[in-house]
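Take this structure, written in structure tokens, and hold onto it; I'll ask about it next.
As you look at this complex, bear in mind that one protein chain is not there, while each of the others sits in place.
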Amino acid sequence: MDFAYTQQEEQFRLELRTWLEENLPEGWLDGTFNMPEEQAAYGQFLRDWQRKLSEGNWAAIAWPKKHGGRDATLMEEIIYHQEMVRVQAPPAINYVGLHMVGPTLMQIGSPEQQEKYIAKILSGEEVWCQGYSEPNAGSDLAAVQTTAVKDGDKWIINGQKIWTSFAHFADRCFLVARTSKGEKKHHGITCFLLDMNQPGVEVRPIIQMDGEHDFNEVYLNDAVAYEADVIGNVDDGWRVTIALLMHERTGIGAQVFSLEQQFDALVELARSVTTDDEALIEQREVRKRLLDLYIKSRGSLLNYYRNLTKQLKVGHPGVEGSMDKLFVSEVTKELFSEAISLQGHQAITWKQDAIYGDSYWQKNYLYSFGQTIGGGTSEIQKNTIAERILGLPKDIGK
Amino acid sequence: MDFAYTQQEEQFRLELRTWLEENLPEGWLDGTFNMPEEQAAYGQFLRDWQRKLSEGNWAAIAWPKKHGGRDATLMEEIIYHQEMVRVQAPPAINYVGLHMVGPTLMQIGSPEQQEKYIAKILSGEEVWCQGYSEPNAGSDLAAVQTTAVKDGDKWIINGQKIWTSFAHFADRCFLVARTSKGEKKHHGITCFLLDMNQPGVEVRPIIQMDGEHDFNEVYLNDAVAYEADVIGNVDDGWRVTIALLMHERTGIGAQVFSLEQQFDALVELARSVTTDDEALIEQREVRKRLLDLYIKSRGSLLNYYRNLTKQLKVGHPGVEGSMDKLFVSEVTKELFSEAISLQGHQAITWKQDAIYGDSYWQKNYLYSFGQTIGGGTSEIQKNTIAERILGLPKDIGK
Amino acid sequence: MDFSLSQEQEMFRQYVRKYLQDVETTKIARDYIHGDINTVQQSLAGLNELGCTQLNIPEQYDGMGLGKLDLVPIFEELGAALVPGLHLETLALAAPMIEQFGSDEQKQTYLPSIASAEATFTIAWLEPGRSYKKQGIQLQAQHDAGSLLLQGVKTLVPDVELATHIIVPVRVNEQIALVIVESDTAGLTVSPLQSFDETRKLSQLQFDNVRVSTNQVIGQLDEGWAILNRGLLSFNAGLSSWLVGATERIVQMANEYAQIREQFGNPIGRFQAIKHRIVDMKLDLETARSLSYYANWTLETDAPDKVEAIVSARIFATQTFIRAAADNIQIHGGIGFTEEIDCHLYVKRSRFFENYLGDIDTYYDLAIDALGWTDVAAPTALPITP
Partner (left out) sequence: MDFSLSQEQEMFRQYVRKYLQDVETTKIARDYIHGDINTVQQSLAGLNELGCTQLNIPEQYDGMGLGKLDLVPIFEELGAALVPGLHLETLALAAPMIEQFGSDEQKQTYLPSIASAEATFTIAWLEPGRSYKKQGIQLQAQHDAGSLLLQGVKTLVPDVELATHIIVPVRVNEQIALVIVESDTAGLTVSPLQSFDETRKLSQLQFDNVRVSTNQVIGQLDEGWAILNRGLLSFNAGLSSWLVGATERIVQMANEYAQIREQFGNPIGRFQAIKHRIVDMKLDLETARSLSYYANWTLETDAPDKVEAIVSARIFATQTFIRAAADNIQIHGGIGFTEEIDCHLYVKRSRFFENYLGDIDTYYDLAIDALGWTDVAAPTALPITP
């Protein structure tokens, strides 16, 4: 058992930290920088930030060097997440491209597809989104109803996608559609690399309960894709979607490190918020509730490290990722709910009138409801753990 | 809304209370009476107590007067339970006979069966048990595997029953057996009034985790019943079993009133137990935990009163009984678990060395685990509530 | 023994429910989010026509002279539809305090206008950085020529926009007095605050030598704290009914959605993770309802256990509402996370009420005191020691 980082790893951390300090926007680190609020400007800001990252070879460190990555080790990826969380770096607008589409293209894309897309993913020139979920296929991916019908050299695509992050910025979509009726539900699915900039694609925003706009509905009305846009084989998209989803798991580290930071912020809140000149933390019960959260957020981090160790040994992520995802999202939800409770009636303020500027606590509290739903609900994670780790019987309907 | 008792009801309470004070064993009310420990003596003590109750017409007040009851109203039954709990009266050894078999006989028994059994049930001369559960049919009554095969004028019964309360005292058993294979699982079941005193019936004790012996396994090896012992029609026992189970529900009141009393005892515990000369109740957190339990035990009582009101209006018990059962048993479990926690390390004593004599808290804590299992597990109650009150879909396997 | 609402009370509930369904239930709340005060005022007028505002006002003041229990179904229905406005503050806090402790003049002035829905009350209690405890009230009132001059700041005051009057606990010579201030009084500056629960507006109120006649004091100058606490019993009994109504709607939403929404070829309500969770919500709901009915009954009959009964109802109903509102989102999945579906409105309101007019924590202590548990010497009398 050994929690130390190698000298090489520490060197990596230092290099990244220095780069960030030199390249983050002016005022970012001292909190005086204001993000553009208007959507187009915000999108441009994020694209610029990604371009800058890619210029420093910091956009996709796990990618091979020949594609502009760093062939980073898993530990370097972890350190990368830690440092990005530490400075609360701007979100990666091309998250889907960098962490899902790019690696999938390298794995099963044709040489032409690789040539055409990979460089632009890295630079942020082309932002990607992911067309998986549908209104009637949320937890149940195999129930996809969007159809793609062959018409000469074209595929005509009709249907509706939902929960499509970044679609309002995206140039291309990694789209799953049904191309034939298979015996089993997950047969007859095909994956397309769809051009978003065409008349048959309409993007409508979904406004969340926290007032933000992260997701969209994407309506496909005779949208067109070409032979060259099929990735993998026709009707064999299930395998491709699994490959893509496997790449998604690296996001858990960022959540775990964020939780650590959020817990520290909560302690700071309990120290700084006073009523009648008594800080919250002076109440023994507040301290006990904090300790419960301390234990759980530490538990989340240590669980992650333990699974990471296994991953380092066996060389690929395991199903334990479901446990990490379930735990960190549930604890995050609990933490922000407690944060609201602890503030007493003062918690009911919003934006500039909230205790922390821009209602950090309230926004994250509302946002946390999405964390036990998105990326597979907690109930789905539990089924996965039950069936794949514990060997319990399969659920109904599967 | 009106919580008052009528003058008649108060009169009833007074009459019963007076009778109890005059007829309970010497030393019972001041806690100096010691129950016989040896099983046969204990059984005899309980039979004697029931005989005494029946002589005062207090054994089965809900029964018609012509059968030795009092034609009691539902409210009088409630008061009866309250008073019995108040004095912690000895348990009714013929609970199954008085509250289940007796009423069922009156409802669907033949005149001969009524003549033969009812009076002896009331006097405690014949103690009954109930042969429903089997090792593979716990929550799933329709899965009964014990068989009864016709052989001339006899039925030859083979199989195994489990969780049979009072079987070690019982003279007769209300037994469910399969007499033919129906299309549906609950077809082809027949109910028998079985003589327990025969070579084909073997009773083996089940020792519980609290060291007590309330339940038994009953092995049936060519046990014999006769035509006259069939209640209802052959192969139509499902209807009979439902009738019997409907009568069981009145036990919830006793649990609710016991919970009230147990909560009061817990407050008394928190007042009287000290460490380093500080009473537990002096700790604010202890008081808060008590308040949570106060709210829930009050809630349990008030829920019961609300459902009772409905029952008084519609004239029969409703499916809400499942909610009462679920809630009171879960709260009881929580209460005793808290009682153990509150006592700190002192809680690990037992019997005469425990804080309350005869380890009242420890025994009840252990016993409480059975309350969310027996009479339908909490999971089964939840399915009933979901399907019959909320209209949610039926579960798998049903 | 009859632990249920009367037929008349249930019938009145149906009228209110029908009316609110006619105006599309949460539409009023959603309009208010977008700054439309009009719809809210119209709904108040509509409720007034039904008689909601007259119910518990004595007949001599143009009311119906009915009891606390008659308000129960109304508050339940208002909660179910999240109707914005100062119904609880006006009908369950201001009206009972004025009726019970107000001068004849105050009764004649305010009770008929409450009954006619012309007067609506909010309460300005909290001060910046201070608590709901007695010591938290520091806004100063100085005697000046038969008047009081109010100087200080109140914050998180709800819905001043909708109020004709404000109840203000103030400090006079180290005592707490309760003053009724007209919301357009000179010297009073209202600064809007952003609200987490968009269906309730918030403001900070600056009092700059606001002059209030001593006739506007409810009861005596040193009775304010006691009167407020008496008023809060009534308020919390009403609030617990409101919370029950809101929770009932949540359970209904979750239940309906679980029967319609299919995943893996089954309605999600067939999966026990969803199915049993809705049962848990239902069980909590019915327990909250039992506690709240009883709370209102103790209020109506002035029963000796009214404090613990009412506080228990408020605590449990609040916790139930918070939990159910959160679970409702999880049951709805992604769609429950959107602004479009009502789920989030209930979540936000659940946190609004969590510590409204008193921290949950303080309410624990209040019930504990009422139960005599802080009196260490007093033993509980048990009929028989177990």
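The letters A, B and C name the chains in turn, as written, and every chain counts its residues from 1.
Just so it is clear, a residue touches a chain if its C-beta (ideal position, glycine included) is under 8 Å from a C-beta of that chain, and two chains touch if they have at least 3 such contacts.
Note that the coordinates shown come from a computational prediction; the quantities given were computed from them, not determined experimentally.
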Next item on the list: Report, in label order, the displayed chains that the undisplayed chain touches.
Entry: A, B, C
Next item on the list: Could you tell me which of A:Val203, A:Met246 or A:Ala279 touches the chain that is not displayed?
Entry: A:Ala279
Next item on the list: Out of A:Met323, A:Leu342 or A:Leu366, point to the residue that touches the absent chain in the complete complex.
Entry: A:Met323
Checklist line | Candidate in contact with the missing chain, chosen from C:Arg30, C:Lys107, C:Lys201 or C:His276 | finding: C:His276
Item checked: Where the missing chain touches chain A, by residue -> 1-5, 29, 31, 75, 78, 86-88, 261-262, 264-265, 267-268, 270-272, 279, 281-282, 284, 287-288, 290-291, 294-296, 298-300, 302-303, 305-306, 308-310, 312-313, 323, 326-327, 356, 360, 379, 382-383, 385-386, 389-396
Next item on the list: With the missing chain put back, which residues of chain B would touch it? List them for me.
Entry: 133, 136, 138-140, 143, 162-163, 206-209, 211, 274-277, 285, 337, 340-341, 344-354, 359, 362, 366, 369-370, 372-374, 377-379, 382, 395-398
Note to self: Just checking the interface: what residues of chain C touch the absent partner chain?
What the structure shows: 271-273, 276
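As a convention for this text, only the chains that are shown with their structure count from here on.
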Next item on the list: Averaging only over C-alpha atoms, locate the centres of chain B and chain C and give their separation in whole Å.
Entry: 42
Next item on the list: Report the inter-chain centroid distance for chain A and chain C in whole angstrom, where each centroid is the mean of the CA atoms.
Entry: 40
Notebook entry, point to check: So which bits of chain A are touching at least two other chains?
Noted result: 285, 396
Check: Among the residues of chain C, which ones contact at least 2 other chains?
Finding: 266, 270
